[in-house]
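Only a single protein chain was left out; the remaining protein chains are all shown in position.
Chain lettering (A and B) follows the sequence in which the chains are written, and residue indices restart at 1 in each chain.
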């Protein structure tokens, strides 16, 4: 049985995702299709890259991760298939896969060009249906990567924004806001620990200051913001049982500073 | 293995869809259930008909398409099962199936009346759970259509709005707006090509004019609207990487005119 894991910005209002599933099971009725998420903001390649990075490794070996956030659909941007030690990845070549692939041993990169595996007629607006889905489905039938096109050696790079250290200050920013309104920064636990060691520190944002990392959401019972390292190991600002984004009025790209004493 | 493809206006906030799936797999644990879409606007039969029309054929032969948008639930409107050359369709008889069925060879139409296949007690507000889901599940176990009720010959008609030609003008309208804000008209490529041939033309809407069909979204890089034939082969107004609906302030039912020179 083959698992195909879908990540798109297609939303839940139309039949785009459902149609893709129809195409897949028409080719491989045994395919097991998982919805990683379809509410990536339209064309938000960086959000999709961040989401894929933080979840791909929780899937079984052999999973085909099919990620479609594709503002360049219908143009000459490449469609790629990447085979790593444990997984397959299929996506438009726009950087989406780059952060997840950087963590893995890459075995093969193929530019998807073989029209034998495409639906006909080929639309210019829905390669999810006409190229990506049928390629993923055929791949799930154990067709070898090299059948889908020619080998290439490079893919488009995309670097997720990194935090900076300036003297006694760490400067990060909010890079993702989840459904609960938690504000996820680009400050990783590793980066934080290396800089802070056993020093005292103050996390500053808006007009708030936090001097302690909480061990859980519930530790901050009153309606004041806390900070903890979340399930991605990123520093996250939260308010217990509340929507921190709404209450604090913060947004993506807003700066979080950590002063080291 | 049997595929049941669900299209409803039940949304994602309640347990309606999940409960239907429970009912189905209780009867046929091997059923493979696909979510075509559950965000059809409440009671929007025409939207559902348009969505089904544009996606049913991407599914494997033998798929049971179960479509529930049912403002008449609990009344004497019929529940129908239609067997075509390649598929099964189950829905309330309110026109929802009509556009998709017009494209197919119909083998059987059955009015679903056999209470043997219904859940008891039968509610008056949730026939999705009590009638449609168990009938689809039993059908997926290869029970013959005729067991579910008596043959009928007619179903309710529903015609999707058609574009008109008046002298040197084509008059269409926006009939669907997708998650990205793309404005999908009822002007098909076939209708357009037949009328325009090699003439020059101007597509007019709001205070905008477009004189060319784009081959992809990206062709219009600046923030100005473009027009192309989309993956349904309908003329679509778009703005690359933007929400055309919001920027142009257009809505469903708004008129699109094409002047032929």
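By definition in this document, contacts are C-beta pairs under 8 Å (C-beta built on N, C-alpha and C of every residue); 3 or more make two chains touch, one makes a residue touch a chain.
Bear in mind the structure is a predicted one, so any value in this text is a computation, not a measurement.
For the chain left out of this panel, the touching residue among B:103, B:125 or B:224 is B:125. For the chain left out of this panel, the touching residue among A:5, A:94 or A:140 is A:5.
In the complete complex, the residue from A:60, A:115 or A:161 that touches the missing chain is A:60. Listed here are the chain B residues that touch the chain not shown: 10-19, 21-23, 25-26, 29, 42-43, 71-75, 123-126, 129-130.
The set of chain A residues touching the chain not shown comprises 1, 3, 5, 7, 12, 32, 34-39, 51, 54-55, 58-60, 63, 178-180, 215-219, 228, 230-231, 236, 240-241, 243.
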